[in-house]
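Excluded from the complex is one protein chain; the other protein chains are retained at their positions.
For reference, chains read A, B and C in written order, and residue numbers begin at 1 within each chain.
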Amino acid sequence: MSEPISALNHTSYEGIAKVEECGLQGMITLRGDLSDKVLAKAVKDATGQKVPGQREVLVSGDTGVCWMSTDELLILVPYAEVGAKLAAMTNALSGIHALAVNVSDARAVFRITGPCAREVLGKVAPVDLSSEAFQPGQIRRSRLAQVAGAFWMDDAETFRVVCFRSAADYVFKLLKAAAQSGSEVGVY
Amino acid sequence: MLILNCPYCGVDAEETELAAGGEAHLKRYGPGSSDDEFHDYLFMRENPKGVHFERWRHVNGCGKWFHAARCTQTLEVFGTYSAQTTEPPQKIKDAITTKRPGWSWRELS
Amino acid sequence: MKHYSAFAVAREALRYHTGWERAWRSPEPKKRYDVIIVGAGGHGLATAYYLGKNYGIQNVAVIEKGWLGGGNTGRNTTIIRSNYLQDPSAAIYEKARGLYEDLSQDLNYNVMFSPRGVMMLAQTQHEIRGYQRTAHANALQGVQTEWITPERVKELVPIINIDGPRYPVLGALWQERGGTARHDAVAWGYARACSAMGMDIIQQCEVTGVRQDNGRVVGIDTTRGAIDCDKLGIVVAGHSGQLAEMAGFHLPLEAIALQALVSEPIKPCMDVVVMANTVHGYMSQSDKGEMVIGGGTDGFNNYTQRGSFHHIEETVRALIETFPMISRLKMLRQWGGIVDMTGDRSPILSKTPLGNCFINCGWGTGGFKAIPGSGWGMAQLMATGHSPLTEAFTLDRFKEGRFIDESVAAGVAH
Partner (left out) sequence: MSTRLAKQGRLIDRSKQVSFTFNGTTLQGYQGDTLASALLANDQMMMGRSFKYHRPRGVVASGAEEPNALVGLGQGSRFEPNQRATTTELFNGLTATSQNHWPSLEFDVGAANTALARFLPAGFYYKMFIHPKPFWKHIYEPFIRQSAGLGKAPDKDSRDADTYEHFYFFADVLVIGGGVAGLQAAKTAAASGARVMLIEQTAHWGGRAPVDGGRISGEPVDKFVEQLVSELETMSNVTMRTRCMGAGVYDHGYVLGYERLTDHKPGTQGPRHRLWRIRAKQIVTATGAIERPLSFAGNDVPGVMLASAMRDYVVNWGVIPGERVIVATNNDDAYRTAITLKQAGVDVLRVVDARNTAGPLAEEARQLGIRVDPGKAIAKVKGGKRVKKVAICNQDGIGGAREEVEADAVAMSGGWSPVVHMWSHCGGKLIWDDAQAHFRPDPSRPPLGADGEGFVLAAGSSNGPLALADVLADADAAGKAAAKAAGHKPKRGKAPLGETTAEAPMEAVWLMPANADIQLRGKSWLDFQNDVKVSDVQLAAREGYESVEHTKRYTTLGMATDQGKLSNINGLAILADALESEIPKVGTTTFRPPYTPISLASIGGEARGDVFQPIRQTPMHDWHDKNGADWEPVGHWRRTYAYVRPGESVHDAVNREVKNTRENLGLLDASTLGKLIVKGPDAGKFLDMLYTNMMSTLKVGKCRYGLMCSENGFLVDDGVVARIDEDTWLCHTTTGGAERIHGHMEEWLQTEWWDWKVYVANVTEQYAQVAVVGPNARKVLEKLGGMDVSREALPFMEWRDGRIGDFDCRAYRISFSGELSYEIAVPASQGQAFWDALMEAGKEFGVMPYGTECLHILRAEKGFIMIGDETDGTVIPQDLGLHWALSKKKEDYLGKRAHSRSHMADPERWKLAGLETVDGSVLPDGAYAVGEGVNANGQRNMIGRVTSTYYSANLERGIAMGLIKHGPDRMGEIVEFPGTDGKAYKARIVDPVFYDKDGEKQNV
């Protein structure tokens, strides 16, 4: 097997916040009845987490699970394990109506870090990013300027942002522009 | 710049996260339907100046379709609800009645 | 009616312009008219004008709920062109464009038709093919257009950025005899000419009902009382649905907001109209100097004459990319109009289920350019029951699956 390469291969930029492409992240899109016990068990086996509630993320490091919609979860696992995890999951779900697919390579992941991280994202997403409204543990699917994206907070100053791989270059340049030096907004 | 509450992910989404999908509660007519039925199904959209039921998709979001009851004249939103219904829920109809007594839309009121 | 000319202006100047008469009378409605036209927009007024001029039908009232010309006719970006793809469209728009050429003289009112040329940019291979197709069709339709190279584009529009970076200009469809006109003047000129023929233009009078007997219209109810008529023409653009409802039928169209904006006026820097479909925006410079800019529609039904700001944003960023020098100009004013969109985005000029009631609507985002042609055809239809110009635009085409779809040639409709 040749070395897999993420969309931007860890490119980074530092302005009013640090923006970096995180490299490859194992990801499985899981669609099914989120209240189903079989599904819950499969999620647990893959990530150690329960099924998240509406707009909830249960993630630590590169493992966890994100709520994507009423019948969709995004499972995060280490990239190297995604094949095995998907196989196990598919197997576990074989009795119910569900769909699990590997989307690791269809995505790019960015990290935005620093005290201005909220502001950087606030320039491109029409979302209330004040600390009263958005906190670690929550996920939001929205728009990053002209493309779709999802993000959550790992901690008070860190966002992880997921977008489509083909748009990675755009999203990186966009976040770079949003993080340009001298562009602090000074509200968060 | 409307904001609509997506009933699936529960966020107040602004229009740029959404895609408008036209009139709600269309009844599909396929093979076997008359020319009139088929024509009306495809082209005869309700176009009221007032209460309207319409479809939206939270496209830059959870991806789900939902319905909204909205006034086309004031842009007031009476409520949003699941797209998986053939008629607006009573709660929505009541909400409209409170605000717009005597309203009607197609055969609804 | 006093004749307008430089001489007349000079003469009046000597008495401080105290001698001018009203451009149109403001009469009380009569009890009955041969023909009532609802809607004193460009299309309604032109219909009345040609009824009088071409068919001698002058006992006509034009009923307007607000002020004449205050609908979309008074709020559009004034682009006039006839380089449409489909035969019926090319015919009616070219008829209109031809009439525009002489309209100032015909009406004795300077509508400032400015045949400065309309250019539609091709920025993808797909657009090249679409516009070349249109150019071929136009040649057979008697519409003068040509396909021009990027170099020629730059020559005609020095402020354009032809080499991209994102969408290099690959050529353009050029209609040299297209252009703009002063929108208000078109309505005012027709109104003055109608009034001079003895027609009544009744403003601040809203039609509230259509009275019928035995499947025929006998009159209308208005906020200023009931008025009888032999024939009724409904020409109310965004409000067509409402009027049709009053008349007891339903139209296959929806009312949607379309927006436009102008920049602050600057010295002339662009002599032609440029439409860029791939990035979606179009721009011209008015004779006063503002850059007149238009873009896309909202996706939802709306009667507020306001639109959503993000469409302005999309349009503006597209045009900055196309004309980088406008970046530091400022938006002076933005506004919206309510356009009536049909299933195939083409207009309806048609008889209706009521024998003596006719409808002219569905011009959507692009009917200003059609005003004289539409009025001409509509008058013919109303007076004689048939017009080759309107023949294809009937109400029943949707049922038959006989669409007149202009979007196929990568065309924008404005």
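Quick note on the criterion: contacts are C-beta pairs under 8 Å (C-beta built on N, C-alpha and C of every residue); 3 or more make two chains touch, one makes a residue touch a chain.
What you see is a predicted model, and the numbers here were worked out from it, not measured in a lab.
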Partners of the unshown chain among those that are drawn: A, B, C
From C:Y33, C:Y50 or C:Y109, residue that would touch the chain that is not displayed: C:Y109
Residues in chain A touching the chain absent from view: 1-7, 24, 29, 31-32, 71, 97-99, 101-107, 119, 122-130, 132-133, 145-147, 164-171, 173-174, 177-178, 180-185, 187
Interface residues of chain B (partner: the chain not displayed): 1-3, 14, 21, 28-33, 35, 38, 42, 55, 57, 59, 63-65, 71, 74-77, 83-84, 99
Chain C, residues in touch with the chain not shown (by the definition above): 4-6, 8-10, 13, 16-18, 20-26, 66-67, 69-70, 74, 87-88, 90-91, 95, 102, 104-105, 108-110, 112-115, 123-126, 128-137, 139-142, 146-147, 158-159, 165-167, 182, 184-185, 188-189, 203, 263-269, 278-279, 285-289, 304, 306, 308-309, 312-313, 316-317, 319-321, 324-335, 388-389, 391, 397, 399-403, 405, 407-409
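Everything below uses one rule, namely that only the chains that are shown with their structure count from here on.
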Centre-to-centre distance between chain C and chain B (centres being mean Cα positions), rounded to whole Å: 31
Whole-Å separation of chain centres (CA-atom averages), chain A against chain C: 49
For chain B, residues that touch 2 or more chains besides their own: 16
Touching two or more other chains - residue numbers and ranges from chain C: none
For the chain B and chain A complex, residues of the former touching the latter: 8-11, 13-14, 16-17, 59-64
Contact footprint of chain C on chain B as seen in their complex: 1-2, 15-16, 19-22, 35-36, 39, 42-45, 47-49, 52, 54, 70, 72-75
Chain B-touching residues of chain C, taken from the complex the two chains share: 239, 241-242, 250-255, 298-304, 308-310, 342-343, 398-399
